[in-house]
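A protein chain is absent from this complex, but the other protein chains hold their places.
Right after this comes subunit A.
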Amino acid sequence: MIYREAGEFKTSYAADQGLLTIPMDRWFVIGLVLFAFIGMPLVGDEYWLGSIMIPVLILAIAAMGLNILTGYAGQLSLGTGAFMAAGAYMAYKVATNLSFLPVPVAILAGGGFSAMIGVLFGIPSLRIKGFYLAVATLAAQFFLLWLFTHVDWFVNYNLSGVPAIADYHLFVDWGPLVTGAQASVEARYLFVLVFAVFLALAARNMARCKIGRSWMAIRDMDIAAEIIGIRPLHTKLSAFAISSFYCGVAGALWAFCFINNVEPGAYEIERSFQILFMIIIGGLGSILGSFLGAAFIFLLPITLSQLPGWLGLDVPADVITHLEFMVMGVLIIFFLIVEPHGLARLWQIAKEKLRRWPFPY
């Protein structure tokens, strides 16, 4: 009763093909986005916006990227961290050396560079599959990080190797500061949010038009897809390119809007695994799942480390770290057992329940 789709009649093809055809869904999503843009900066404080919302949104962008590749196109990748690094380093190069370009362009250029790298490392996917491919993408992870830390050109011959990000205005020297230490947390948050919303919209639309359908055909069975006329070369490489573009933008935003420097440590293999967890826990092949998974995996360790304090227990710090590992491991296994299709599937089930309430059969 609460969630209804009965009685909604469409009178045009355009309405039939809309992104959110049920008014209830539409108003909910519009309300959520409006809250994120207007309400959140008003109610959120420095900690909530700067240390929770910004990283969660950025990681959600990266998770969307990996979800396109793994969830939609079925190509398992463990190189997400490296593709993020490619975006971050290239965005830094563009922002410093081509300073007449506004910073959003630099970030998109980082994504573009990352897409090229992604295509390069996606070529083996034409020949190898499954876990063999996953290990092959590890080659990208280790090689690219080595490249960025050993070739000084990428950091403008900076001696420390970890260059700080300058304060950039939105459009060269006009508009509010959006990156760097001086920028207000609200500005950085809104800047990241705009990217997240647009990329989510793009991903959602890509997934349901021709390109997304061919990805899913390749995922479900690539030989059968090839026989019905889907070109594996185009499909797989486009999945790699677009996925890496998302990851690259996420990596650039991470450097520009969150940690304020380009640090290789932020893009290690642990990051790749973290994002893989996000899409598995959130739901493979679901844009909503990318956001839910990113929030869950990012907040879980924070909650776990705060929990003894909230409960008034006095536990030594190193024990908390070990306990965190253990609980994290158990929770991951628990979630996989209870709902292998992730949080997105739970959301779907909740909607089903709400539809039947209060008369379940």
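We adopt the following convention: contacts are C-beta pairs under 8 Å (C-beta built on N, C-alpha and C of every residue); 3 or more make two chains touch, one makes a residue touch a chain; residues count from 1.
As a convention for this text, contacts and distances are computed from a predicted model.
**Q** One chain of this complex is missing from the view, so tell me which of "Nitrogen fixation protein FixI", "Sulfur carrier protein", "Amino acid/amide ABC transporter membrane protein 1 (HAAT family)" or "Nitric oxide reductase NorE protein" is its UniProt name.
**A** So, among "Nitrogen fixation protein FixI", "Sulfur carrier protein", "Amino acid/amide ABC transporter membrane protein 1 (HAAT family)" or "Nitric oxide reductase NorE protein", the name matching the hidden chain's UniProt entry is "Amino acid/amide ABC transporter membrane protein 1 (HAAT family)".
**Q** Identify the residue among A:Leu98, A:Ala224, A:Leu299 or A:Ala350 that touches the chain left out of the display.
**A** The one listed residue touching the chain not shown is A:Ala224.
**Q** Using the document's definition of touch, tell me which of A:Met40, A:Ile332 or A:Leu346 contacts the absent chain.
**A** Checking the options A:Met40, A:Ile332 or A:Leu346, the one contacting the hidden chain is A:Ile332.
**Q** Tell me where the left-out chain touches subunit A, residue by residue.
**A** Residues of subunit A in touch with the missing chain: 70, 76, 124, 127-132, 135-136, 138-139, 142-143, 146, 150-151, 221, 223-224, 227, 269, 273, 276-277, 280, 284, 318-319, 322-333, 336-337, 340.
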